[in-house]
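The structure appears below as structure tokens.
Of the protein chains in this complex, all but one are displayed in their positions.
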Amino acid sequence: MSTRPLGIAAIGYAFMGRAHSQAWRNVAAFFEVPAIEQRVLVGRDAEQASLAAARYGWAESATDWHEVIGRDDVDIVDICAPGWLHAEIAIAALEAGKHVLVEKPLSNTLAESEAMVAAAAAAQSRGVQSMVGFNYRRVPALAYARKLIADGRLGTVREVRTSYLQDWLADSEAPMTWRLRKETAGSGALGDIASHAIDQVQYLLGDTVTEASGRLHTFVPRRPGPNGAENVTVDDAAWATLALASGAIASVEASRVAVGRKNSLRIEVYGADGALAFDLERLNELEFLDVYGPKAEQGFRRIVVTEPHHPYIDAWWPQGHVIGWEHTFVHQIRDFLVAIRDGKSPSPSFEDGLQVQRVLAAIEESAAAKSITIQI
Amino acid sequence: MSTRPLGIAAIGYAFMGRAHSQAWRNVAAFFEVPAIEQRVLVGRDAEQASLAAARYGWAESATDWHEVIGRDDVDIVDICAPGWLHAEIAIAALEAGKHVLVEKPLSNTLAESEAMVAAAAAAQSRGVQSMVGFNYRRVPALAYARKLIADGRLGTVREVRTSYLQDWLADSEAPMTWRLRKETAGSGALGDIASHAIDQVQYLLGDTVTEASGRLHTFVPRRPGPNGAENVTVDDAAWATLALASGAIASVEASRVAVGRKNSLRIEVYGADGALAFDLERLNELEFLDVYGPKAEQGFRRIVVTEPHHPYIDAWWPQGHVIGWEHTFVHQIRDFLVAIRDGKSPSPSFEDGLQVQRVLAAIEESAAAKSITIQI
Amino acid sequence: MSTRPLGIAAIGYAFMGRAHSQAWRNVAAFFEVPAIEQRVLVGRDAEQASLAAARYGWAESATDWHEVIGRDDVDIVDICAPGWLHAEIAIAALEAGKHVLVEKPLSNTLAESEAMVAAAAAAQSRGVQSMVGFNYRRVPALAYARKLIADGRLGTVREVRTSYLQDWLADSEAPMTWRLRKETAGSGALGDIASHAIDQVQYLLGDTVTEASGRLHTFVPRRPGPNGAENVTVDDAAWATLALASGAIASVEASRVAVGRKNSLRIEVYGADGALAFDLERLNELEFLDVYGPKAEQGFRRIVVTEPHHPYIDAWWPQGHVIGWEHTFVHQIRDFLVAIRDGKSPSPSFEDGLQVQRVLAAIEESAAAKSITIQI
Partner (left out) sequence: MSTRPLGIAAIGYAFMGRAHSQAWRNVAAFFEVPAIEQRVLVGRDAEQASLAAARYGWAESATDWHEVIGRDDVDIVDICAPGWLHAEIAIAALEAGKHVLVEKPLSNTLAESEAMVAAAAAAQSRGVQSMVGFNYRRVPALAYARKLIADGRLGTVREVRTSYLQDWLADSEAPMTWRLRKETAGSGALGDIASHAIDQVQYLLGDTVTEASGRLHTFVPRRPGPNGAENVTVDDAAWATLALASGAIASVEASRVAVGRKNSLRIEVYGADGALAFDLERLNELEFLDVYGPKAEQGFRRIVVTEPHHPYIDAWWPQGHVIGWEHTFVHQIRDFLVAIRDGKSPSPSFEDGLQVQRVLAAIEESAAAKSITIQI
């Protein structure tokens, strides 16, 4: 690695591209990271890409990602394109010797994800790093929750209860989009949001899901398209129970039609000696209880996770000055850059992303077979 | 029915007997009900029964329920004995022409419950009433929730999310009891508490579960007994997804090892046009949201269910003066007595109790067969 | 004291009479107390009193309290009549050798309260006990809060923040009542509900208010009466800051026009080493924080005050089975009866009630003099 700043290229300027851009733009103002430059933003539409690049702090824009990943002044490729493009871009970028950050899901199919894992392993042997963007691992409250569990503060974890509820599809008249077609989206609530819950289960416990039983349902089977009603071919909601290698059991419920829930990823972890509860709509808070001390004094304590001792927080503001959702991306990029600097494998790896895909596939298989439990 | 007060006999003076006794003692002070007399409390231990009777307001005590159900001055038999005795006592009492209230679960086996339903139907034709004690139907917030749903305030209900979490078995050293043996308890968290959640799903929606997929688990398989460790033969925790006749889907999670949760029956209902949320630990509150009005003003509203317009409340205190868990039993007895007075069938009926048992049996069958979905 | 049951007479059958009656009816079923009999309920209207007596468990009814306090079979007089009658009845009853429980406020004037204190002192020397009914001292969460403070768990208390907010007078068209006239009610929100907050401040800290600055306001100065609009001559809302002997400072805000608050007595206590928070609308909960342990783990813990180790709770139900507002009266009577049995002075005493009156008077005086601080 030369001493010049690392050159960054981002592919995609929609919702995720915008979120990643603000992270690249701000990371160095808050964290000690290698010097970077926002070199180029790639998008299909030249004019839109140019406008977005100017707005989001990129030096220039481009429309051909093949060309961009070949540039000498690009060291890192950040893939925010739709899932069906992940494998092709990521593998090419890794082969071109670029470090790669790819948004979740790793890809839309198991086969693609397996190819990406192979490419990542090959690249890793050449010192080229890769990472998949399960950004909620960088919520300070959840990073701290993982630490509490790893430190044994909950004792043996027995049960994890998760749900990820949104309501942007609750209205039956909400129109058809690419996210509602199996061929473009892969799956619905399952891949889009249950994937976050499943990743958290494995992340928080440092454990692996070994079997799954699930159910999928589409409450609104047809939605208006530009030329009349179209069939929705993905799930609106998903349910699963998961067994983990440790013996813990987790439940998952995901829905995009849960009226009144905006972005509510809730997680509860129950161990032999303590418990945790979290809600993404209040992402600066963590509830924690342990069974030590007088029984009369026990209760879930609401920790405002804004102390310097909490993960990532010393870079931000004084206590009680809450941070926003987007900062999970700043933290993600901070960790990615530090791993690159130190020559270490970033986490979560493509292998971690593939493992989540395997669980999703098992849930789909189970759902198609009357919920019978599938081994992973 | 003569003009003399209705004579009440209660069988059992443990936890449930004590809760029912306070209801019999107080119901007439708050509600307009037929006159009653607390005639006799039945228990196996003569001395204990006598002390309990004196304490809880019963005129006398007895040890032989057979004798008591034959007494002319007993009109109503309230069965708070353990589940394995329900069928025998209830059927005998009904045949003796006594109205019967039986604590949930209706019984420990499907066969017994079916016999009880048959006995109740026969008694009903003779004007003798019966009721099973799913007391949470009489939580004002839940009775009001049912009304909101029945009035269409949520639109078509799509998803119900329930959990019933306790922690009194979280400690691995908590000793063996009859509640942890299959032959006495029937099942564990499933029958004890998931049954309440399942009854609520059907009650709130006015709907019927038609299929179930489930999982059971025993986290603490052996516990200390008087002569050394014994095997726990029931579940510590249970998970299920249920399909309802209407097309709604419900999830259920029950646990007696969920550290920090004391008596937390949580219910969330999501319809096309609104949603509800409830937690038994805050039983005077109901959260309600509907999608009408400006989107910017929408949010779950915390209704303090203590207004005169709320079910049962006009009998109690001014607004904001919260009531306790035990009053669900007062309400239950009020409704039971009014139904007897009016010659109408009380609700929930033995048939309702049997339907819950069928769902529990389906979950057990599914759990034993790798969670495969079972039709009910 | 003879071995026969203590005979109880209650005066008043409205809201408070009904609440006290349920306590007399139930106390022996839950607590170990001397035997009692609900002898006679006194009310001005013979027919209403008779009906109320039958309904609330009293053996008989009467209309003349003078006669009743002279009866040999009456040992305890429970005064639930309006405040302007308290002094006369209480003093007569004490002189007649009856133990007296009087609802708060002790009386409507300082002079009356001083006379009552004198009568109580004289009676005490003859073994006759007296108590004023600040029932919120018997909320388990608040009794437990007092214990935590007394045990030093908060360190030196610095600030107490209290509010008691209701909304039953928020509607400008709510009609005139005796509670809105100075001559019958004494004061408005100040005496009715701020008094509870002030008593709690002194009770929780075991401390005495030594000075007060206050403000009173009537937001709805005229209300409809039977013959047209009438002037409201008491306050709708009150504010005060109080200095305590220990150096702590407390704020008080009371309102009966705070839309949306039903019966919300909120109390927060901040000490050097810990803090507490409470809301009467969630009376089974107490929030507690201390500064010990790792800073990253600190947070207000929500204690569900339903454990056997919490005050009064072992008499009730298993953990998580919440109790209601009315049980504060059961606890109050339990403590009153135990004090009588043991020949000890019950708490809060008439002197405690007088001290609250003194604070109320100082607030009124301050409010009339541009909030200037008044010494007590």
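All chains are identified by letter, namely A, B and C, in their written order; residue positions are counted from 1 within each chain.
What we mean here is this: a contact is a pair of C-beta atoms (placed from the backbone, for glycine too) under 8 Å apart; a residue touches a chain by one contact, two chains touch by 3 or more.
Just so you know, these numbers come straight off a predicted model, no measurement behind them.
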{"item": "Touch with the omitted chain, as defined above, among C:Ala258, C:Val304, C:Ile323 or C:Ile340", "value": "C:Ala258"}
{"item": "Residue of C:Glu95, C:Asp273, C:Glu297 or C:Glu365 in touch with the missing chain, whole complex considered", "value": "C:Asp273"}
{"item": "From C:Val33, C:Leu85, C:Leu110 or C:Ala170, residue that would touch the chain that is not displayed", "value": "C:Ala170"}
{"item": "Contact footprint on subunit C, counting only the chain that is left out", "value": "154, 158-159, 161, 163, 165, 170-172, 213, 215, 217, 219, 237, 239, 241, 247, 249, 251, 253, 255, 257-261, 268, 270-275, 289, 291, 298-300, 366, 369-373"}
{"item": "Where the missing chain touches subunit A, by residue", "value": "15, 19, 21-22, 25-26, 28-29, 55-57, 166, 168, 261-264, 280-284, 304, 306, 317-327"}
{"item": "Contact set of subunit B toward the excluded chain (per top definition)", "value": "144, 286-289, 294-304, 307, 309-310"}
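By definition in this document, only the chains that are shown with their structure count from here on.
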{"item": "Rounded Å distance between subunit B and subunit C, as computed from the means of their C-alpha atoms", "value": "35"}
{"item": "Computed distance of Cα centres, subunit C from subunit A, in Å", "value": "54"}
{"item": "Interface hub residues of subunit A, defined as touching at least two other chains", "value": "289, 298-300"}
